[in-house]
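Dumping the structure here so I can ask a few things about it.
Of the protein chains in this complex, all but one are displayed in their positions.
As written, the chain order gives the labels A, B, C, D and E, with residue 1 at the start of each chain.
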Amino acid sequence: MSRIDGRTPEQLRPVTIERGWSKHAEGSVLVSFGDTKVFCTASVTEGVPRWRKGSGEGWVTAEYSMLPRSTNTRGDRESVRGRIGGRTHEISRLIGRSLRAVVDCKALGENTIVLDCDVLQADGGTRTAAITGAYVALADAVTWAKGRKLVRAGRQPLTGTVSAVSVGIVGGVPLLDLRYEEDVTADTDMNVVCTGDGRFVEVQGTAEAEPFDRTELNGLLDLAVSGCDELAALQRKVLEEQ
Amino acid sequence: MSRIDGRTPEQLRPVTIERGWSKHAEGSVLVSFGDTKVFCTASVTEGVPRWRKGSGEGWVTAEYSMLPRSTNTRGDRESVRGRIGGRTHEISRLIGRSLRAVVDCKALGENTIVLDCDVLQADGGTRTAAITGAYVALADAVTWAKGRKLVRAGRQPLTGTVSAVSVGIVGGVPLLDLRYEEDVTADTDMNVVCTGDGRFVEVQGTAEAEPFDRTELNGLLDLAVSGCDELAALQRKVLEEQ
Amino acid sequence: MSRIDGRTPEQLRPVTIERGWSKHAEGSVLVSFGDTKVFCTASVTEGVPRWRKGSGEGWVTAEYSMLPRSTNTRGDRESVRGRIGGRTHEISRLIGRSLRAVVDCKALGENTIVLDCDVLQADGGTRTAAITGAYVALADAVTWAKGRKLVRAGRQPLTGTVSAVSVGIVGGVPLLDLRYEEDVTADTDMNVVCTGDGRFVEVQGTAEAEPFDRTELNGLLDLAVSGCDELAALQRKVLEEQ
Amino acid sequence: MSRIDGRTPEQLRPVTIERGWSKHAEGSVLVSFGDTKVFCTASVTEGVPRWRKGSGEGWVTAEYSMLPRSTNTRGDRESVRGRIGGRTHEISRLIGRSLRAVVDCKALGENTIVLDCDVLQADGGTRTAAITGAYVALADAVTWAKGRKLVRAGRQPLTGTVSAVSVGIVGGVPLLDLRYEEDVTADTDMNVVCTGDGRFVEVQGTAEAEPFDRTELNGLLDLAVSGCDELAALQRKVLEEQ
Amino acid sequence: MSRIDGRTPEQLRPVTIERGWSKHAEGSVLVSFGDTKVFCTASVTEGVPRWRKGSGEGWVTAEYSMLPRSTNTRGDRESVRGRIGGRTHEISRLIGRSLRAVVDCKALGENTIVLDCDVLQADGGTRTAAITGAYVALADAVTWAKGRKLVRAGRQPLTGTVSAVSVGIVGGVPLLDLRYEEDVTADTDMNVVCTGDGRFVEVQGTAEAEPFDRTELNGLLDLAVSGCDELAALQRKVLEEQ
Partner (left out) sequence: MSRIDGRTPEQLRPVTIERGWSKHAEGSVLVSFGDTKVFCTASVTEGVPRWRKGSGEGWVTAEYSMLPRSTNTRGDRESVRGRIGGRTHEISRLIGRSLRAVVDCKALGENTIVLDCDVLQADGGTRTAAITGAYVALADAVTWAKGRKLVRAGRQPLTGTVSAVSVGIVGGVPLLDLRYEEDVTADTDMNVVCTGDGRFVEVQGTAEAEPFDRTELNGLLDLAVSGCDELAALQRKVLEEQ
């Protein structure tokens, strides 16, 4: 079977991670998974939310949003509607949890890092692109915080790397990194977040049409682990650049 | 290892599903997983939301909410805060998707069924209890709709049954159906939704502390499938009663 | 004249007050006035709202809400609509005022008790059932607070008991404790809150159709006082149980 | 006992009702009960809210609001807070119900009249002044609607007049038409709405401190009926003017 | 060309500024520009918003609002809609900025003055009437604050006076102080805020239909400066009265 863009089932789209996309943010990235483009900024502030004050521990959180015309038809702004939708809430929480999985909050000290992931253009996999890009922005922000001595010398707030990818069963075939057209026709859709050493941070599989069995689940997990591994390699490469 | 309430790792809490808990709703259930108690009602209305009109297909959706003192310390009402929180949104969407996985919307015709799942008392696993109970309320509502000829004769809107259970790794040991105290100390927390024939509708695993590996994931899935199987048997038994 | 359920005009519906309905709340009650069922919890917290800090006085307040399918047709959740309706506001305020009428805030000390009254099933008289049940939950919460020494020894925060009942003129006849079908056809609808010694805390009479004269008002008050007296006796009996 | 402003217990404050205070509204009044000043406008529109369409009946409703500096200390605007408070809701509903008590919605036909009651200056009794003034604005709006043939010839949408006054027990003495200083020190506070023929539309009595007994209640009702009678005479006189 | 009300192009409508319109506010004014009537109150409180604490400087801000029936057809209340509209925001900010232009915040000390400008009746030019009236209320409030020693002796928080007027090109002719009918037919609409010495605080010109050229702009500015000058004279005269 050949995919609409000619990829093999186990092939990622072209992925790019450009650092330094904002002159203001402590870390910033434009990440592209094919035509999906997400602008990720990491903002460091001293201090933590009230419920964490005095704990000696830091906090990392995320907010995800789509620009109104990032999709094929324009959507209303959530600011105009006056409330954040369920999907936005869900993805923001997923990104935050995923990044915290590789953060040692004690080592971070009482500092807060907010990751803003704004989708400029959507073509499937926006949440996984956001996690993958946000990790790099986070890493840059941590480096900045160390340089400013906000993080004590010798402490390492990051315990590993984290990346994410979507997988799904389309027409009976497990595919890696779904484009929008594939996503909407998938029977099963799964988002997998892995650490750089190949362990799972999140596994979220949903039967969109038919329920899936254990064999299908295993096939999807194999694809996802291999995709995350490739993304982790790219993250490392990008972060090694000056 | 013995659990706080003396259960074995693969043992559910005492589960009860009481039907007919409301004189108004077309289907209603009080479901208990140990001390977790959720009141589920199914409300049938003719017609569908605007975006579905004229499609000939029905719609099933869900709303989850916790009473303010269902938990150990009182929480603010979301109506008073003026907005629904991310967790509420996320769980409402999960319940809705899980039930739709066993609904044939064409067979349902242009009718809407809303499942309201209100947690009266929480002790871990409220979303899985809600799904398990809501299915029974939904089944009663579908029967009611057939009796009223809202569903055409010979059509069967339900394509199967659905139940859900939580699993998690606590102190290195995979456990089935976590109580609150187990849930907060779990390294990994997973909610699994299965159809009555043992296939997956949703798999949502989250590393709360340490990332988990493939072996741990498999152990959790085994436990969950067996727990859902037991719940499906109870659902069938309860629905066979007059 | 015989009422739809065979009661005499001056007869209450079967009333039950079950204590201990929540394992979390400091006081909790499921109160039924016939098919009207309200779940009342009393939550004690140390401290008071900001505007009362340093006064040495406590605070008692209430929040009323109806589950979406507590009524014959499903209502939207106020949390989903993003705002609390006028009726909900009005009843929450009424319950709070009614309970504070028998609370000595000085004796309570700087503690707050919140009464949550959630209607599980509605069949007329939800606000009066809520007040009657909430008083019992409050009494249990006060006992709990004394046991925890939050209330100083020898102080008695409760100065009496409080109960409430609805009355109305239906087809020219004054009736006690209206069911929903009676309520919607009443010319005049009145809610009366009395202390255990037969004095008035609130009298709220509304001409739904025809204005009412002084004689009718007196007839309604007589019925209400007698109904509240009966409810006060039940409250005492229930609270005497272990 | 002499009152702060030298009135006898059964004496109203100077009451004025000025018609024609707006060049836009179909009816408009500036009503003063002493220093309490409320600006009431009646707006007529053809058609009714959706839930009443096709019924052949009209609708009358009210909205009450206080200007931020109508009180001694400035209050936040409800528009700025983004939500309407419970007290505002409660009073708006009371005004609407009170006016509808003298409206024959069938005779009004499918027209809507909205009464806006904006408190310019508050000194106790704003809701009763609002009702008393709004009635006059409503009467003018009905006359306007008849002139425009919105109301069919020969139909009389108003079945009577309505006025309202507050009464209360201050220092053991029942007083008519409380000023702010009296209101805040009252043991019992009651608002009474009467038709021009002396019958009751609303009776809302609240024990602010001590519960009140039947004798006190009767004393308050006597005062209120007499006060409303005086206000009804003034309404008639004002409406007879050109 | 003669205007609908017979004025010459460079003529203001009859303008009145009545002081002392509220017994509660520290400064209050009812300002009329013809049929446009705005009620302005100035509320003084000790202390400043959090972001200004410790600065030694005061704060002056404004809130503008229209009563629902101040216009020809009734508008929804912003409190009911739950949000403030863009136009309201824009005008509130304009009034605040305009007044701050003549306030020496250091001299004011850590006090806050809020100007509430509520439009009772609208006939064009509500924002310019609001600014012109609010200045007088502000001046009275400052005098009050000096009397109470909130402002240190010898300090003068007001550095000048400020007034505002609208101008526009209607049918090719530049007109001063537009009425509603003129405003809606204007090609260009401009609001100009001047200090008493004839300098500009705000110039806001908008081409409603045709863009305007430099000559037209100059003509409008000439008219506006002359109108503001006349208004400044009236403000001085009014403030000199006892």
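Things to note:
Definition applied: a residue touches a chain if its C-beta (ideal position, glycine included) is under 8 Å from a C-beta of that chain, and two chains touch if they have at least 3 such contacts.
Remember, predicted model here, so these are calculated numbers, not experimental data.
Partner chains of the missing chain, restricted to those shown and counted over the full complex, are A, E.
Taking the complete complex into account, E:T206 is the one of E:S55, E:N72, E:Q156 or E:T206 that touches the chain left out.
For chain A, the list of residues touching the undisplayed chain reads 22-25, 28, 35, 39, 41, 43, 45, 63, 65, 67-74, 77-84, 88, 114, 116, 118, 120-123. Where chain E meets the missing chain, the touching residues are 83-87, 89-90, 92-93, 97, 101, 190, 194-195, 197-207, 210-214, 217, 221.
By definition in this document, only the chains that are shown with their structure count from here on.
Shared contacts of chain C and chain D, meaning chains that touch the two of them, come down to nothing at all. Once chain C is excluded, the chains joined through touch sort into A, B | D, E. Between chain A and chain C, the centres computed from C-alpha atoms are 50 Å apart. The geometric centre of chain A is 59 Å away from that of chain D, both derived from CA atoms.
Shown for chain E are the residues in touch with two or more other chains, namely 82-83.
The chain pairs satisfying the stated touch condition come to A-B, B-C, C-D, D-E.
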